[in-house]
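One protein chain omitted, others in place.
For clarity, chains are labelled A, B and C in written order, and residue numbers in each chain start from 1.
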Amino acid sequence: MTTVGVDWALDWVRCSAAVVTEHREELIDLDRAIGDGDHGENMHRGYRILLEKLDGFEAATVGDVLKLVATTLMSKVGGAAGPLYGTAFLRGAKAADSADLDAAGVAAVLAAGVEGVVARGKAEVGDKTMVDAWHPAAAAAQEVADSGGSAGEALRAAADAARAGAESTEPLVARKGRASYLGERAIGHRDPGAQSSALLLEAAAAAAGA
Amino acid sequence: MTTVGVDWALDWVRCSAAVVTEHREELIDLDRAIGDGDHGENMHRGYRILLEKLDGFEAATVGDVLKLVATTLMSKVGGAAGPLYGTAFLRGAKAADSADLDAAGVAAVLAAGVEGVVARGKAEVGDKTMVDAWHPAAAAAQEVADSGGSAGEALRAAADAARAGAESTEPLVARKGRASYLGERAIGHRDPGAQSSALLLEAAAAAAGA
Amino acid sequence: MKKLINDPNDVVPESVEGFVLAHSDIIVGSDDPETLFVSRAGGAVSGKVGLVSGGGSGHEPLHGGFVGVGMLDAAVPGPVFTSPTPDPILAATKAADGGAGVLHIVKNYTGDVLNFETAAELADAEDIPVKAIVVNDDVAVEDSLYTAGRRGVGGTVLLEKIAGAAAERGDDLDAVLAVATKVNDNVRSMGVALTACTVPHAGKPSFDLPEGEIEIGIGIHGEPGRRRIKAAPADEITDLLLDPILEDLGLAGGDDVLLFVNGMGGTPSSELYIVYRHARARLEALGTNVTRSLVGNYITSLEMQGASITVLRLDDETTELWDAPVHTPALRWGL
Partner (left out) sequence: MKKLINDPNDVVPESVEGFVLAHSDIIVGSDDPETLFVSRAGGAVSGKVGLVSGGGSGHEPLHGGFVGVGMLDAAVPGPVFTSPTPDPILAATKAADGGAGVLHIVKNYTGDVLNFETAAELADAEDIPVKAIVVNDDVAVEDSLYTAGRRGVGGTVLLEKIAGAAAERGDDLDAVLAVATKVNDNVRSMGVALTACTVPHAGKPSFDLPEGEIEIGIGIHGEPGRRRIKAAPADEITDLLLDPILEDLGLAGGDDVLLFVNGMGGTPSSELYIVYRHARARLEALGTNVTRSLVGNYITSLEMQGASITVLRLDDETTELWDAPVHTPALRWGL
């Protein structure tokens, strides 16, 4: 797809809800290892409620959908992930106030999202957080846009980069969030928030058929 | 031995301390199954202190020794077994106020002991308590006395009867003590107090070389 | 076995030592470790009936946690799950005697009954009048001539508070015994274990309870219960505990009750409140008024996971005595 629009955004939410449900236990186990074991349940709770809210929801722009995602995650997920994802989607929504997004639009949404996460959480790349998935994803989308690719291609590149980014957290010591209390003991474990971010971005690509 | 005296009584205490130490865990496990898991430790504590008290203890009669046993168990064992054994040995001591006991004397001591346990604990034979060991033991000693046997023979018969008596508690439902709370679930388990009684009476026979 | 202890032999004396230090404003320990007991810091209250309880350790805060103004005068901790011997009970009885006699509050276990009986005889020989109340509120146990009778469990806590208030207001020994008897007659309990506990000396759990199974009708000494069932939702378990209590107590609509949900030591209080919630709904559906409540770890079994429910039928007198000020390490209000 050259551009993605409101239908894609709605599909993104639905696909996200599906992968979050499917990977609920995996995310719980990742969080049990270096956190407190709630990340899968938190994300699952948020997306379950989000799905309900989608029923009869009228959106004119991609931003409308992303704003619903933002406020729902903010008010239903809790923990660290809730406000961070909430802010990411809120900033993303502001960057997406049109009916359709091309590759540059996709890249702008992702860049705004990363900025939101960083603004709230103060984490840098390499701190073993969701930033390690979002940051390369936004960069990869921007590259596709720069080289004239489609929105779908941008989303696929973002998803691939996010997956690699999530994997890249495994050898790291954490410097933010709960895993930072573990010191060296966090080494060898993937960050749950980076993994859920990769799942959400994979859902975004899937929703675009990319 | 035709008669047993103060030396035997002192040896009985020492042999008892040894078997109680050796069987401490077995008694704990029996009590874990149908009680609260302390019987082995309780008996062990009592006899350890008793051994210390034996050091330099001067006794003129078997009764003097049994009285020391009685007061020590009474004041150091606690639980149900402490007062019951305490009373048994106290009554036994009163029945043994001579330097030497023949078979009839042994039988009289054991009979007085059983009476003490029953007076305090109100249990009958078949209630799955230490009475199931002491009662046949006293009866067996009396039989040996009646048929003109020696003190050693009386103690051996008592020990054998006590062991059989302890075994006989296995198929029973308990009607006294902690095991009575279990109803049918006590079936198949040997009563810990009957088992410790059998051990003590075996020690009595061993101390007489019987 | 995982415990925050040093030598198993030192568990009780070290724990009591820490306990006395932490609460030295209101309690003292006995001078002689051979006759270990704790009593009120101020000594016996002249002219007041003294209240003494005790039993095996491992049920904390029972009984030491209930020594103080408005409740017990002295408590005697035995070895873990083992009744104390007569000597320390006698020493505690003397320490609690303010000249008006002493009430022994004894949970109905053969060992406790026998050792307190002997101590009472010894006290009598020293001219201290002693009466005893034997608490037997556990409906899990059949009360018949063919058992040792019902065990004393959660009702003991409520009885110690209410009888303590009666003594504090100046009742004489017979009157305090009468109040205690009224509480014992109107209180019933039943417990459940999700996991077994481990006696330090034994080093192994008191019974094996596989994942997915629970023991109904458990006592407080890690004895197995009357039956083992599949794990069930809290509301169902609550019903299994409450039904025999209600039946035995014969509650009538309009009765006032105190509802006490007790933790066995290893259960989070959040779970106790889930049990409380359903028990309360059941009682209210019966037309009973839950006018007083107590939720928490008050009579425990070491680290056992589980709970017990106790229901006490109240009247004006027992309600007033429950509300009276109390200042002990584990129960405190109005002071």
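Definition applied: a residue touches a chain if its C-beta (ideal position, glycine included) is under 8 Å from a C-beta of that chain, and two chains touch if they have at least 3 such contacts.
Because the structure is predicted, anything quoted here is derived from the model rather than measured.
Visitor: What shown chains come into contact with the chain that's not displayed?
Guide: Over the full assembly, the chain not pictured touches A, C.
Visitor: For the chain not shown, which residue from A:14, A:32 or A:94 touches it across the whole complex?
Guide: Only one of A:14, A:32 or A:94 touches the chain omitted from view, namely A:32.
Visitor: Decide which residue listed in C:172, C:235, C:256 or C:320 touches the omitted chain of the complex.
Guide: C:235
Visitor: Determine and list the subunit A residues touching the chain excluded from the picture.
Guide: Residues of subunit A in contact with the hidden chain: 28-29, 32-38, 41-42, 45, 74-84, 120-121, 175-178, 180-183, 185.
Visitor: Please output the residues of subunit C touching the missing chain, sorted low to high.
Guide: On the side of subunit C, residues 1-7, 11-12, 14-19, 21-23, 57-58, 60-61, 65, 192, 194-195, 211, 214, 231, 233-235, 237, 265-278, 280, 293, 295, 297, 300, 302-303, 305-307, 332-335 touch the unshown chain.
To be clear about the criterion, only the chains that are shown with their structure count from here on.
Visitor: Counting in whole Å, what is the centre-to-centre distance of subunit A and subunit B, each centre being its mean C-alpha position?
Guide: Whole-Å distance between the two chain centres: 75.
Visitor: Between subunit A and subunit C, what distance separates the C-alpha centroids? Give it in angstrom.
Guide: 55
Visitor: Averaging over Cα atoms per chain, report the distance between subunit B and subunit C in Å.
Guide: Distance between chain centres: 32 Å.
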